[in-house]
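Right, I'll just put the structure down here and ask away after.
For this depiction, one protein chain was excluded, whereas all remaining protein chains were kept in their positions.
Labels for the chains are A, B and C, by order of writing; each one numbers its residues from 1.
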Amino acid sequence: MNPQKVVETTFHVRYAETDQMGIVHHSSYAIWLEEGRSEWMRVNGSSYAEFEANGLRLAVSELNIRFQRAALYDQRVTIRCWIDTVHSRQVQFSYEVIDAANGAILATGYSKHICLDTQNAVARIPDQWRAILAKAAAGTNR
Amino acid sequence: MNPQKVVETTFHVRYAETDQMGIVHHSSYAIWLEEGRSEWMRVNGSSYAEFEANGLRLAVSELNIRFQRAALYDQRVTIRCWIDTVHSRQVQFSYEVIDAANGAILATGYSKHICLDTQNAVARIPDQWRAILAKAAAGTNR
Amino acid sequence: MNPQKVVETTFHVRYAETDQMGIVHHSSYAIWLEEGRSEWMRVNGSSYAEFEANGLRLAVSELNIRFQRAALYDQRVTIRCWIDTVHSRQVQFSYEVIDAANGAILATGYSKHICLDTQNAVARIPDQWRAILAKAAAGTNR
Partner (left out) sequence: MNPQKVVETTFHVRYAETDQMGIVHHSSYAIWLEEGRSEWMRVNGSSYAEFEANGLRLAVSELNIRFQRAALYDQRVTIRCWIDTVHSRQVQFSYEVIDAANGAILATGYSKHICLDTQNAVARIPDQWRAILAKAAAGTNR
């Protein structure tokens, strides 16, 4: 089965995600991007919960977000998530946060992840997972 | 050593804790009360981190908060935390959230906790811990 | 149109909502219940965003949650939300958080809200809103 290159997930902005500026607080985007990754993994055949059940975790080693337009309470936002690059021990995801109503880009970002074992030592991404990730990354050309 | 009955911890309201109403979002208080419990345990001789290192956890079984006055960004708030009751498998903490500048009560609350082991089975609170908790609860009369 | 008495909304547990106990942190439920209220308002004809646009807000005056079973990352949870009572200046919502897969109750709760105007003075709930709320509350018998 070919993995789905770009995975989208859509939800309402929660009230608690706003701040006194009247817009969504920037820290909420870190959580949204992660939810984009979770959906990516569900869609591509293996949830991240399974990955962790195998004693591995993809720890975030770098996070970058550029904010272009404010998101508002009750708005529907779509997270678009895809894989940029896969290495033996690392993987990079990229993201767009868009207004689900009109497709306007609210933010873009990427996150780098390093594979750790239960002892928190850097570990190789298991072949099965790496194959899924690499196949998804190949030719991603959103 | 006698445990300190009522333990206080004070900190600034964080910007991310506000919402578009311009005040602190009510869910932040749940986190503040927990920080009050953490401080209680630090002060009374054993951090909660140690408790968990022994394979036990105090899971929250009930949370109640009454909100009286809004808290604002940058304000200094004090969490006052004490133990109401201790049973073999349960403990109840009570709280006041006050304005550190003038002592005005912003919120009051309580939380009930049940002791769980690593299998998530209900467990007796270890004697050593229960002794600390019971001593702290006895005669609490803030 | 008759309001829908019990409104449900379902979503995945987010990774960031877990804590080191391996389960959803209890403060996340406060946010979930609020999302249940937001859905209630969307379904019953008026989003809370509109309510605030009119210069009013329903401030939380009390929150109570009883936790029965742990929620886990990636699990689908359903928030069921309905109105218990409506007064001229106050309204109480009740909630169930259930496992979407099997209907098991994870938590129950209620929240009391007081209507405030832009000056943070207690205000009457506007007739139009109160009519919606009262109609929804009448005969709620989930």
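The rule is short, and it goes like this: contacts are C-beta pairs under 8 Å (C-beta built on N, C-alpha and C of every residue); 3 or more make two chains touch, one makes a residue touch a chain.
None of these values were measured; they are calculated from a predicted model.
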Worksheet item: Which chains here touch the chain that is missing from view?
Response: A, B, C
Worksheet item: Which of B:Glu35, B:Asp84 or B:Asp117 sits in contact with the chain that's absent?
Response: B:Glu35
Practice prompt. Out of A:Val43, A:Ala70 or A:Ala100, point to the residue that touches the absent chain in the complete complex.
Written response: A:Ala70
Fill in: Contact partner of the left-out chain, one of A:Glu52, A:Asp74 or A:Asp99
A:Glu52
Fill in: Residues belonging to subunit C that touch the chain removed from view
15-16, 18-23, 25, 27, 73
Worksheet entry | Absent-chain interface as seen on subunit B, which is shown | 11-12, 14-16, 30-31, 34-35, 38-39, 42, 47-49, 72-74
Practice prompt. Spell out the interface residues on subunit A facing the chain that's missing from view.
Written response: 20-21, 23, 26-28, 30-31, 34, 52, 57, 59-67, 70, 120
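What we mean here is this: only the chains that are shown with their structure count from here on.
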Item to complete: Kindly indicate the chain pair that has more C-beta pairs in contact than all others.
Response: B-C
Response to the item:
subunit A turns onto subunit B (C-alpha superposition, degrees, nearest 5) by 180
Worksheet item: Quick one: subunit B and subunit C, Cα centre-to-centre, how many Å?
Response: 24
Worksheet item: Between subunit A and subunit B, what's the gap in Å when you average each chain's C-alpha atoms?
Response: 34
Fill in: Junction residues of subunit A - those touching two or more other chains
15-16, 73
